[in-house]
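Partial complex: the chains shown occupy the same locations as in the complete assembly.
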Amino acid sequence: MTNLQLNTEGKLKHFLTIEGLSKEILTEILDTAESFSELSKQQVKKVPLLRGKTIVNLFFENSTRTRTTFELAATRLSADSLSMNIATSATSKGESLLDTIHNLEAMHVDMFVVRHAISGAGHFIAQNTAAHISVINAGDGQHAHPTQAMLDMFTIRQHKHSFDQLKVAIIGDILHSRVARSQIQALNTLGTQEVRVIAPKTLLPSQVESMGVTAYNSIEKGLKDVDVIIMLRLQKERMTSALLPSEREYFKCFGLTEERLKLAKPNAIVMHPGPINRGVEIESSIADGPQSVILQQVSNGISVRMAIMSITLQNNGEAA
Amino acid sequence: MTNLQLNTEGKLKHFLTIEGLSKEILTEILDTAESFSELSKQQVKKVPLLRGKTIVNLFFENSTRTRTTFELAATRLSADSLSMNIATSATSKGESLLDTIHNLEAMHVDMFVVRHAISGAGHFIAQNTAAHISVINAGDGQHAHPTQAMLDMFTIRQHKHSFDQLKVAIIGDILHSRVARSQIQALNTLGTQEVRVIAPKTLLPSQVESMGVTAYNSIEKGLKDVDVIIMLRLQKERMTSALLPSEREYFKCFGLTEERLKLAKPNAIVMHPGPINRGVEIESSIADGPQSVILQQVSNGISVRMAIMSITLQNNGEAA
């Protein structure tokens, strides 16, 4: 089975999932992002790389933060962008989604950035759209959120330089998290020494070890000697279900406190995809403290998305 | 009575209706659109023609598709555009509409693109706005939708080259359709040999022949030997009224099926302004089939709108 994401020369033309991508491709993204990262410190934070290109943000699921970083990334590459918030109504069925896509194609757009509540929505669009259009997955159901994973890898590399000596712990609702799934794949592809997941049993996938991780039900044991701590956001809308205890209970068992942080290596960094629920998954003083790199993740999100946008369009034979 | 749309030299400065425009003016629009059509195949799909101009999209009636093509047309001409969705609330009376217009005028904008549920809204604004501002009608009530008609003419010319040997059939709710009204005027101005309208009697205007068309109540008879078939979109919100039969009934009597399509010339093209109600006014296999030019209409919509925007602003003494 060929990889839908790669062109005939094996280069990235869509960015849908970390799965199936080589260490070389992930490293190329990180290296390209590094050059854009320099740019953001300049007076004029723009390059004409994608001038005259049209990027369409198709957000079937609302997300001001992610959409804003994609819009800024497009703007700083001098592309024109168009944002459409499409409610996932009962009528937005498969067929009419395709009609929407084909209409936008006919308007000679160059890229779709897609966020959708259904896993595989990005793949479906990539399979059905014109050859010259690149598709970026900005989060699909519980499947993948690969641009978030790459900005996390960028942030880790910034602080820890290489992955092969690292112990990384991911804490929270692993079962439902598209962010965790993409992070685990990226960390393993980049050769991380040890990837740990820490969660109550009800929030771990069955046979989680097959993903290449070590599972812990105790945060105290899981945090021992790690270099990187990645907190997941607690989806409050799931709190009512039987799967999750109360917020207070959750914080008591799995919240990151100052005391627990001491179990990790002294120079461990603390990450979170945002927005933070202060006092639920993380103590406020840690989020704002010296080991937190949460706001650096936000900055890096723009450089990494600029890298992914420019690489995929270039490989699709379209960039100037 | 002078034509509000023309400047003192008889050149187009507003684009409100096809009525009263000469064959020369329509042909100039089609020729200009052709040059922009070439541009959309380039790597950089932009020209600096309207750099520094401000185009305001005043959409009192919502329409993502039409607004998107106008926004893209403005962007590709390097103009700045500003979109305002203004709900047609009870308070948006004549006077406050004028206050809105005068305030935007004072902000030194250059063009209004207006969609409104009331027939004549574009004319009203053109009559009351500053001399240097051009007004484009993007659909007003049941009156006119002239940019849609022009992109349809462009698509017909692309495939059939000239109008004087053509038989064109328009099928659907002619009575309430601003699209049909503008298409009929454009087809006749461009010298089309025969324009047919096909509809149940309840959906035809009285004395429809005075518009320069032949009326048919039977789709089988009306489609005989035509070169171009234009389907209208069925306005489902009217289905509840006594004027229209059920969707199934409508499709049975006036839907375009493979069988009926065979009655037209073998190389006849099939058009639809979109969005399509598959299985209601048109069989899905025809919409996606070799004779369908529906998506080409969408592409042409951008070139034609770029042509109309640049011609009117140029004739208004404002373009660079």
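As written, the chains take the letters A and B, and residue 1 is the first residue of each chain.
Just so it is clear, a residue touches a chain if its C-beta (ideal position, glycine included) is under 8 Å from a C-beta of that chain, and two chains touch if they have at least 3 such contacts.
Keep in mind it's a predicted model, so treat the numbers as computed, not measured.
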Full complex, copies of the single sequence (shown: 2): 3
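Simple rule for what comes next: only the chains that are shown with their structure count from here on.
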Geometric centre distance via CA averages, chain B-chain A, whole Å: 42
Contacting residues of chain B [partner chain A, same complex]: 40, 42-46, 64-65, 68-69, 71-72, 75, 274-276, 278, 295-296, 298-299, 301-302
Complex contact set, residues of chain A against chain B: 51-54, 80, 82, 84, 95-96, 99, 102-108, 318-320
